[in-house]
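Got a structure for you, questions after.
For this view, one protein chain was removed and the others were kept in their places.
Letters A and B mark the chains as written, and numbering starts fresh at 1 in each.
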Amino acid sequence: MTQQQHLDQTLPEQPDPSRVLRTASLPQWLVWALAGAALLLALILTLAGLHVALAVVISYLVFLAAWTAISITRLGRRKGINNLWTAIVVGAFLLALLPLISVLFTVITKGVQGIMIPGFFGSDMVGVTGLQDQAAARGDAPIIGGIQHALVGTLMITLVATIISVPIGLLTSIYLVEYSSKGVFSRAITFLVDVMTGIPSIVAGLFAAAMMMGFYQATGQSIQKATMGLTAAIALSVLMIPVVVRTTEEMLRVVPNELREASYALGVRKWRTIMQVVIPTAISGIASGVTLAIARVAGETAPILVTAGVAVQTNWNPFQNWMMTLPVFIYRQLTHPTAPSQPGPSELRAWGAALVLILIVMALNGIARFIAWKFAPKKSGR
Amino acid sequence: MSTRIDARNVDVYYGDFHAVEGVSLVMEPRTVTAFIGPSGCGKTTFLRTINRMHEVIPGAYATGEILINDQNIYATGVDPVDVRTMVGMVFQRPNPFPTMSIKDNVLAGYKLNGKKLSASQADDIVEKALRGANLWTEVKDRLGLPGSGLSGGQQQRLCIARAIAVEPDVLLMDEPCSALDPISTLAIEDLIHELKETFTIVIVTHNMQQATRVSDKTGFFNIQGVGLPGHLVEFDTTEKIFSNPRDEATERYVSGQFG
Partner (left out) sequence: MSQVQTGPAQAGPSQSGIPSRGGGTGDTVFKVLTVVAASIILAVLFFVALFLVLNSLPAMTAPAETVSGGRGFWVYVLPLVIGTLISAFIALLFATPVAILVALFISHFAPQRISKGVGYTIDLLAAIPSVVYGAWGMSFFGPALVPLYQWLAKYLGFIPIFGPGVSGLGRSLLTASLVLAVMILPIITSLCREIFVQTPTLHEEAALALGATKWEMILMTVFPFARAGIVSSVMLGLGRALGETMAIALVLSPGPLTANLLDTGNNTIPAEIALNYPEAFGLRQSELIGAGLVLFVLTFLVNMFARWIVGRYSQFSGAN
């Protein structure tokens, strides 16, 4: 109905009484020529002293106006509007690319200098003080210090979080897909997983911190003990579990029922069917989802800041003492430079850590895609 | 071994919905019994009660008795899992396990149950089952490849091999040829003739020619109307059903006047 109404509105505006197919079209080069001209205009405006962002905006608007005007006069109103929106959509995409390029460019250019610091991966921040950094900033001494403690912390905390979340998430989604009878309990779980998805990461951190402090208080021990890797891992688990449940649930639901029935009909028990038929069929999707979840929590800062503290020494034990992670290291080095009057060396270390963090996260994302692509059940086996 | 299936007054329900009403019939050993009837008349539902597969659907339950070798499969304490090892099943669409090779698919009944087999035992079972399903010569050189790489008809015979590998007494077939081309269908029908030497076979089919070609006895299911339970209208030798049925509805159905 709406389609009809819409056409009724637009058709009369196109005076084309003769039912002749119109062949008018714009040459391919025109849009490129216009874009080139717009770029040139932006350059000129910038050289003339206008802020570069403003110059680009003005040139883009000029481009839109010219392109639309030409389209309307040559092709008619409807096609002109179509071309206008096409240009806007493409423009939006290019706009969205800008921050990505800018972030990656910044991190790479500054980060490469950071990871060139001798011993960047093999040393922690023990013994690195403001004096050393000031000397380094003056050029009297090499920059020292590194991210070993943060790498170890990120590895251990993420590992513990994964060990906590994956079984819980997997079993919960198995319950939801394979066992629940769509009753109150399973609907409550689905709802709560939704709620959990929306928990701000800092709140997850506060929860884990408050819970562990409560535990140590109740058992009469010092609440200082609550600040450790495990607490951070619990916070990350709160963020990770709903992601694991969601992806696994989705993957289990697309496993065809026929496979379950084939297995039952062979006299195979339900739990064996789930473990040996359903899960293996869905495993590539599950593994890639879990990897993405790991990538997400590995980059979390706020929950760790309030749970694991800030450490300068390497600590392999997530059950005792403060731990550092890469994101917190970046944050601390930027906001609390080792030498407040000479933040240069600290910034260098922060950007180096940022580059390492991005590489880790990107690698995890790449692995996830690879798993999903490589181990997906073969549709045809040849 | 002679395996007789004796259904006594079987009713099937999906929650509140009464799907099949009062079915009683006897399927003799080493025969093929076909169930025919219009869509939604409960023939597949009844078939699934013979190995308690209907229980997979939440809320489904059956009343009455089904005796296999004079043992009631619905007696208190009987584990449906044990029933299903005695009664194998082949489904409407071929469903080999996509994560397994051809060989592992045949051995699935053992492997999924965690049984340890020696290599020679496993090879024997695979060859016997694949020969039994007329598939051996076609796949013996590629046993390690995924089962999903076979053609539709080959996949369905692989599923039959998988079902007979665990040596059941009864084989249920739920429209086994409905997803296959005519040549593959013929291959399966030939296979059914051979299999009935060993197994008691029950087959659901929409294809009446198929029923006449493969079955010794035929049961006609029908429903009175939407929302009413399906019931067994007539059960007799296939010849009788298709040439001289007792019931008028059966005659109209087998002569193609409705359904």
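Here is the rule we use: contacts are C-beta pairs under 8 Å (C-beta built on N, C-alpha and C of every residue); 3 or more make two chains touch, one makes a residue touch a chain.
Fair warning: this is a prediction, and the values are worked out from it, not measured in the lab.
Student: Just to verify: which one of A:Thr68, A:Ser123, A:Thr158 or A:Ser201 makes contact with the chain not shown?
Tutor: Considering the complete complex, A:Ser201 is the one touching the chain left out.
Student: Who touches the missing chain here, A:Ala33, A:Ala65, A:Leu95 or A:Ile163?
Tutor: With A:Ala33, A:Ala65, A:Leu95 or A:Ile163 as choices, the missing chain is touched by A:Leu95.
Student: Out of A:Gln132, A:Thr172, A:Thr231 or A:Thr314, point to the residue that touches the absent chain in the complete complex.
Tutor: If we include the chain that is not displayed, A:Thr172 is the one touching it.
Student: Pick from B:Ile73, B:Val90, B:Val139 or B:Ile241: which residue touches the chain that isn't shown?
Tutor: B:Ile73
Student: Residues on chain A that touch the omitted chain in the whole complex?
Tutor: Looking at chain A, the ones touching the missing chain are residues 2-3, 6-7, 10, 51, 53-54, 78-79, 81-82, 85-86, 88-90, 92-93, 95-97, 99-100, 102-103, 106-107, 167-172, 174-176, 178-179, 185-186, 188-189, 192-204, 206-207, 209-211, 214, 238, 241, 245, 269-272, 274-275, 295, 298-302, 305-306, 309-310, 327, 330-331, 334-335, 347, 350-351, 354, 357-358, 361-362, 365, 369.
In this text, only the chains that are shown with their structure count from here on.
Student: Mind checking the centre-to-centre distance between chain A and chain B? Centres are C-alpha means, answer in whole Å.
Tutor: Chain centres of chain A and chain B, defined by C-alpha means, are spaced 50 Å apart.
Student: Could you pull out which chain B residues touch chain A in their complex?
Tutor: Against chain A, the touching part of chain B is residues 51, 53, 56, 58-59, 81-86, 88-89, 91, 93, 95-99, 108-109, 111-114, 145-150, 159, 162-163, 166.
Student: Quick one: which bits of chain A touch chain B in the complex? Just the residue numbers, please.
Tutor: 181-182, 256, 258-269, 272-273, 276-277, 280-281, 377-382
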